[in-house]
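The complex is shown incomplete by one protein chain, all other protein chains being positioned as in the whole.
Presenting chain A:
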Amino acid sequence: MLIRRCSALLAAAALVVGAGACSGAGASSSAAKTLTIAAVLDNNSFDPTQLNIGNQMQYWSPVFDTLLTRDKDNKLQPWLATAWKYDAARTTLNLKLKSGVKFSDGTLFDATAVKDNLVNLGAGTGQNSYMSRSIATYQIVSPTELNLKLKSPDPGLIDYLASVGGAMASPKSLKAKDVATTPVGSGPYVLDKTGTVVGSTYTYKRNPDYWNTAAFPYDKIVIKPMTDLTARLNAIKSGQVNGALTDTNSLADAQRSGLTANTTPVNWNGLLLMDRDGKLVPALKDVRVRKAINFAFDREAILKNVSHGQGALTTQIFNTAGDGYDKALDSTYNYDPAKAKQLLAEAGYADGFAITMPESPGFAQYNAIIEQQLGAVGIKVKWVKVPANAVIPEILSGKYPVAFMTLGSQSAWQDIQKAVTRKSPWNPLKAGDPQLDKLLATAQNAPAAQLPAAMKAVSKWLVDNAWFDPWYRENSVYLSDAKTAVAMQAYNVAPAISSFSPKE
């Protein structure tokens, strides 16, 4: 009798658990028009002044339209702004806007809304507030047209309008108390608060009034933050999610499981040679020393053994899809330790010298390589331990002459602002050169047709003067299952929601 009761209980339990297991495997069994993805980070905020690019773009891209967008070939295309044009001096950008678009609270999208959003972003304290700070004044021509008057030419502005700089929220929501948790945009989806648990699941349902529903094939989007790589891999392998970011170490395993690897080379890995003026280590002021460091690294072996060949060798900081990239420069510093030693000897450092570098647990796989390869040409590395969450502030503090870094690259002007000018945050020792200043001024004021050449001239100068020591551009790897197609973007490690579509 007892055995029979126990068996019945076990059977009932198995049924309940089994039913749960089926419903738990969301992506595989739910409606075909639902996209479920795992995100590397939790959402930080829906406040338009706090939006981030990178992994967190996936949270806001369903709800906020941008003024411009990028197509699969990384070309800028109209979105809420139907046309854009600079004047001859490149200090006034004219924008023509789509009419009849409404935010999800019913407010009409117009030129005043654009102005309110750009002013709000510039006044904010978010990571991307700089994106609208080159705008001095706004001239509203009509509800569907406005002019942005710039303090000086800003070649990055139209790129920003396809990113956080162009994200449009209802003006009424910008100062609302719940702006961080309740997004009010004109995007293809609205946040479904009943299906959303902060830190666990973010659910989006279709915006019933959206003006371009056909461009977004999914009826429902579910984003699950999963900070652990193993959890993301298990989730996609078991069919719980349709897409997830991985790293190059897990790629082979994922492909064996039948997943598709979608790649884009956004980040470059290598050394930031920040002390170009020799303030901390006088040797680094000599271009021959910086070139010697470039020759000292066996980029090919590092790419093959650390990143499993997922990437391409480079000597440049610029994105291959941007204006500044020049393929011819990529073979400038092929591995040649003998030449490195010779250059060091010519510069008067035949016996080498010492540098101090931050040692971050996040880059542990590179530290031994750096020490060995620099040591082989006579440069001794002294490491200073830095906690993982302090590595960027430490590098930007200007305490170190050299640091290893993985830096994302977007448009050429954006990268220049990030790491090349005398005010750039990733130029913490504020190094500069009159010749470089001249090249930057030329690029800043160049008409659209001459911009690529001007940016390439900057790239050539940076490579010739060994301002950096990039080794290779590493692929960001985004996995998708058999039911999902993903078009990777050149400027972002994780694809936006518009980049996903169901496979036929």
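Convention: a residue touches a chain if its C-beta (ideal position, glycine included) is under 8 Å from a C-beta of that chain, and two chains touch if they have at least 3 such contacts; residues count from 1.
Definition applied: contacts and distances are computed from a predicted model.
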{"item": "Record-based protein name (UniProt) of the chain missing from this complex, from \"Thiosulfate oxidation carrier protein SoxY\", \"ABC transporter permease\", \"NADH-quinone oxidoreductase subunit NuoB\" or \"Hydrogenase expression/formation protein HypE\"", "value": "\"ABC transporter permease\""}
{"item": "From A:Pro78, A:Pro217 or A:Gly239, residue that would touch the chain that is not displayed", "value": "A:Gly239"}
{"item": "Chain not shown: contacting residue from A:Ser99, A:Asn212 or A:Thr227", "value": "A:Thr227"}
{"item": "Listed residues A:Trp60, A:Phe109 or A:Tyr130, member touching the removed chain", "value": "A:Tyr130"}
{"item": "Contact footprint on chain A, counting only the chain that is left out", "value": "13, 16-21, 23-25, 38, 42-45, 47, 50, 125-128, 130, 180-181, 197-200, 224-228, 230-232, 234-235, 237-240, 257, 388-390, 392-394, 396, 417-418, 425-426"}
